[in-house]
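Heads up, this is only part of the complex; the chains shown haven't been moved.
Letters A and B mark the chains as written, and numbering starts fresh at 1 in each.
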C-alpha cells in the first residue's frame, strides 16, 4: 500500500518529521512517500499561506495521480487541514487531515480535550476544524505564541511551554486529553503524556491510522455530492 | 491481540454475525471473542432494554477483566452505544462503540450522511449518539419500522426497504453516505452500496478498526475525569 504525506509548507525538515511519524504507525508493507510543497510558505500561519498551501498540495496530488503508481491514501500533514477538500476531490485514493483525525481519535479516549496550537494567529484554523468536526462542545482551543519556524528543527525545547498550557487546559477546561496543534511535534508526545498524565494525540500518526482503516474497510471518498470528482 | 465484541442483547445469532463482521476486518493475529449478554433483552429497543443491556455488558467486562487474559480492546456491538461509558470506565483496554465509530468513519468519506436505523421507536438512541459526536449538522437519522428480531437471522430480505429509505436520504437530506443503524446488517453493505452508489458504513467493522487504531497509536482511555477508573 502506498500512502502520500502532504506537507503544505516548504520546510523539508518538517516533511522528514511527519514522514517519520507516519512510518512509525503505518501497517507493515506500507510505502510512505513524503511530499514537500513547492512555492508555498515555510509555515502555514495565515489565510494567505493557506491558499498557497492548498494550491501546492492540489498540484502535488495531480502529479501523483498522473504518475504510474498513484497513492492509495493521502494524509494532509498541516494542522488546520488546509486544502483537504480539494485533495479529496482530486484524488482517487482516500484523504485524511491530521486535524480531523486527531479530533476523532481524541473523542474515543476522552470526553473533553484541548488543542494546543501555534502560533496564536492560527487559532481560527483550529477552531474551524473543531466546528467542521462538530466537537466544539468537547474541545477547547489554546495557542502558544511561537512561530511554526520554532519547531522546524525539533520541538523538545518547547516541552515546558506545552506542559504549562496543558496544565491550564486540565484546570480550566477540564481537558482529559491533549491534541498537539502543529505538524512535526511527535517528539513531544511521550514527555508531555508523562508530565500531564493525559493521553497526547499527534495528528499525523492519527491520520495515517484513519486512512489505513478506511482502506481496510473497503471505503472510498463518496462522489455523490460535495466531494464529487472534478 | 485480544478484542472482545460485546453484544448487549441475548440473541446469539446476532453475536455470531458481529463476530464475523469483526473477524473480517481485524488485523492479522487478532483473537476476536464474542460475548452475548445474559439476562438482557433479545433486542435493545427501549430505554429499559438499554439499562438491561448496559448492566449485562458491564458484568461481562468485569468477568473478562478478572480473567487470565483480559482483552486489549472492547467493541460495543449495539447501535446506540448502550452502556459504552460504563465499559470504558470498567475496562483496562480501550473501548469503542459501533455507533460512534460509524459516525467518525462516515465523516471522513462524506460531508453529509444518514443513519438508517430500526425500529422507529429507537430513533432517539441514534440521535443521542449523533449529538454526543457533534455531527447533527452533517448527519440525518431515519428509521424503518422493523423490530430488531426481523434481522436476527439475516437482513437481505430488507434490502429493498433500505434502498428505498437510502434514496430518500439522498434526495431529501443530500446524504452522501449511509450508516447501517443496527448490528448484524453486514450482508447489506455490498448490495446497498451497489444499489445507491454511495459508501455504506457498518459500525462493528468500523469500531474494530478504530479500536485497533487506538492500540497502534499507543493510546488508552483517559483516566483524568469522566471515564476515570471506578
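Just so we're on the same page, a contact is a pair of C-beta atoms (placed from the backbone, for glycine too) under 8 Å apart; a residue touches a chain by one contact, two chains touch by 3 or more.
Bear in mind the structure is a predicted one, so any value in this text is a computation, not a measurement.
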{"item": "2 chains shown - copies of the sequence in the complete complex", "value": "6"}
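One rule holds for everything that comes next: only the chains that are shown with their structure count from here on.
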{"item": "Computed distance of Cα centres, chain B from chain A, in Å", "value": "27"}
{"item": "Complex interface listing, chain A residues touching chain B", "value": "25, 27, 94, 96, 100, 104-105, 107-112, 133-138, 170, 174-177, 197-199, 201, 205-206, 209-210, 213-214, 216-217, 219-227"}
